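Questions regarding the structure given below will be posed in turn.
All protein chains of the complex are present and in place, except for one that has been dropped.
Labels run A and B following the written order; every chain starts at residue 1.
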Amino acid sequence: MKKILSLTLALIMVFALCSVGTAYADNPVVKIGVFEPQSGDNGAGGKQEVLGMQYANVLTPTVEIDGVEYDVELVYADNASSNDKAPTAAQTLISSGVSLVLGSYGSGVSIAASDTFDAAGVPAIGVTCTNPQVTAGCDVYFRICFLDPFQGTVLANFAKNELGASKAYCLAKQGDDYSGGLCNYFIEAFGKENCVYEQFPEGTSDYSTYITNAQNQGCDVFFSPVSTEAAAQIIAKADTQALGMPILAGDTWDSNVILQAAKGTDVKICVTTFYQEGADAEFDAGIKEWINNDATALANNGGNDELAAVTVMGFDAYYVALEALKAAGSTDPADVLEVLPDVSYEGVTGAIAFDDIGDALRDSAFVKECNTETGVWDFVSVATVG
Amino acid sequence: MDALKTTLPYIISGISVGGQYALIAIGYTMVYGILRLINFAHGDVFMVAGLIMVYLAASVPLYVAIPLMILLTVLLGFTIERVAYKPLRTAPRMSVMISAIGVSYLLQNLALYITGGLNKNYPAIPWISDRITLFGMETSRVTVITPFLTILLVVLLVLLINHTKIGMAMRAVSRDFETSQLMGIQINRVISATFIIGTFLAAVGSVLFFTNYPGVVPTSGAMPGLKAFVAAVFGGIGSIPGAVIGAFIIGICESVIKGLDTILIVNGAISEQIGLATFSDAFTFVLLIVILVFKPTGLFGEKSTDKV
Partner (left out) sequence: MIETKNRKSAWIAFLSVLCFLALVFGLDQLIKPTDKLGMLLIVLQKGSVYALAAVSMNLLNGYTGLFSLGHAGFMLLGAYTYAIFTIPDKNRDAVYQYFDAAIRFSIPEQLSKSMGGFGTALGILIALLLAGLVAAVLAWLIGLPVLRLKSDYLAIATLGFAEIIRAVFQWSKLGPVTNGSNLLKNFARASKFKLEIAGMKLSLSTFVPVLIATVSITLIVLLVNSTYGRAFKAIRDDEVAAEAMGINLARHKMIAFVTSSFFAGIAGATLAMVLSIAQANNFKSAMTYEILLMVVLGGIGSITGSVIGSLLFVAASEWWLRGLDSGKFLGIEAPTVFRNGFRLVVFSVIIMIVVLFFRKGIMGEKELPDLFRKKKKAPEKGEQS
């Protein structure tokens, strides 16, 4: 019996090895790695970010590198929103011979994988990972989004000036660099003595206590830039428990998950984000048509065609990657890494260029409010700091 | 603010969570009483019940979906016992426990595959998920219903165990497995009945739990499952009233600890957050270890209560 078992196992492995690496003909292929969560807490957001890249890949499936036409192939690896799965997921991408990597949604996984990319010398472009630690001290990580110190300040100013809040309740997920970092910078800007800061552990299902805490401590704004999964439940609880204060969050909440959860409730929700739907009508129409005609894409977008800002960011990231490949004139990661600091691109979400740490030069964010009657985002203002 | 008014919401939500843990804990305690097996997969069965409901409610009306979900969950519990535990009846206890861990791993991975790793929103059940005002505090109706429903079900269960033939068989088997076999009790039937009752209660518990916390993910069952098991040990394993009381204690403690920072601040005991909420899960295990070390038979010793 044991022999049969071991034989079967051995056979499976041999076949698996053989099945790796069947290439298709025609144009040579350049691979771009997609390092995004497809499952776990940030799975929904990761899928939306990938949608943008896929749409861009449909529009522009080839790229000319050094006079040769290449087919662009997106190679996926699921980092499962988990910091301990991230390094291996990154290594799978590296081993499959990608020229550069896009991602991830969620800062923690990007920080966790930065060492792996660094060791292999494969450049990575962060799409919406906003924590400063992603690029700080890592030579191969770049990003096209704004940073948490900026976003946190914008949100704190908005809470103070527009919402008239004097005491804020901040809720982050334990060990999550995105929500933890953003809360930290929000508190710095808002004033530590006026903030109540709490963290919930992974696997929490009971958010009602945190809402009670906020009410009991007499706060007048509820800041919780957590994953959309937790968000949907927080909104539901805020509604049943009559939270009585506006909820404020960062770019992750700019998603149709939030709109669906908030529709029909009496909770006021404001977010800062990268893109306002309607800013580029032609782009909006194109991507919506694509989403509606592709059943998988529609499911990954949560069942409707409401655009998330991360999708648009994913779209732009793809073109930045193509620009980098063109500029490098080669598919070798080392060459791409060399030219990447000087790459610039005029994207749907605005001009993209990198500073000397590898961060995007961006100085404005959109503030939006959820319209709970119609279930869409209403534009509030464009916010800058300074 | 008045101390009672700030603490009350936590206690009420704790009682509600406790009731939901109690319904899961009964499954643990009954199975342990008969098979001496920590059924690690029980929490995951609870999670699967939630997922079944999500998918059923999308296609059929609720009054069909709820009974059907309970039926399917019971079927799952029955199948797990037949496939994964029955073949190991003569094997060492450790093998069965490993098998239970294996089933738990399988159920979680299946759920991950089917849901694509995404959070599934539990359907809102009318009436019980409505918002109500209780002592000037806003909550949903399910919070109030849970403890009463739990107690009702437990009373029915105790009646079943004390006054029916199968109940008598259960009591006999849990007292002495081999002798009752010799006395002509059909062990396999009794064990199946135990699993059916346990999963039925877990399925009912899942409706209450997920109506209260409406997100189902593959790991949703792991923590409630562990806590329910701790509740069973705390109350004295094998004892149904013990498990229920243990579950209420754990539910209340957990909820109060989550709000302890706030309670202390509002009452002026401390001046800033000290992050005690971090220990809301760990405290359950502290209770467990304390009870195991000082009174391994649990709060209710083996004799005085119904042992299943």
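The rule is short, and it goes like this: contacts are C-beta pairs under 8 Å (C-beta built on N, C-alpha and C of every residue); 3 or more make two chains touch, one makes a residue touch a chain.
Just so it is clear, the model here is predicted, and its values are computed rather than measured.
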{"item": "Residue in contact with the excluded chain [from A:106, A:123, A:180 or A:314]", "value": "A:180"}
{"item": "Contact partner of the left-out chain, one of A:27, A:133 or A:330", "value": "A:133"}
{"item": "Absent-chain contact - pick from A:78, A:254, A:277 or A:306", "value": "A:78"}
{"item": "Missing-chain contacts mapped onto chain B", "value": "36, 38, 83-84, 87-88, 91, 93-95, 97-99, 101-106, 109-110, 112-114, 116-117, 222, 226, 229-230, 233, 274-275, 278-279, 281-282, 284-286, 288-289, 292-293, 296"}
{"item": "Residues belonging to chain A that touch the chain removed from view", "value": "1-2, 5-6, 9, 12-13, 15-22, 38-39, 76, 78, 82-84, 87-88, 91-92, 94-97, 108, 111-112, 115-116, 118-122, 132-133, 136-137, 174-175, 177, 180-181, 184, 199, 201-202, 333"}
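Heads up, the rule we're going with is that only the chains that are shown with their structure count from here on.
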{"item": "Euclidean distance of C-alpha centroids - chain A vs chain B, Å", "value": "36"}
{"item": "Residue ranges of chain A touching chain B (in the complex, touch as defined)", "value": "38-40, 43-44, 47, 78, 80, 174, 196-201, 203, 205-210, 212-213, 216-217, 229, 232-233, 236, 239-242"}
{"item": "Residues of chain B touching chain A in the complex", "value": "1, 6, 9-10, 13, 17, 112, 116-119, 121, 129, 131, 138-140, 209, 212-215, 217, 219-220, 222-224, 255, 258-259, 261-263, 265-266, 273, 275, 277-278, 280-281"}
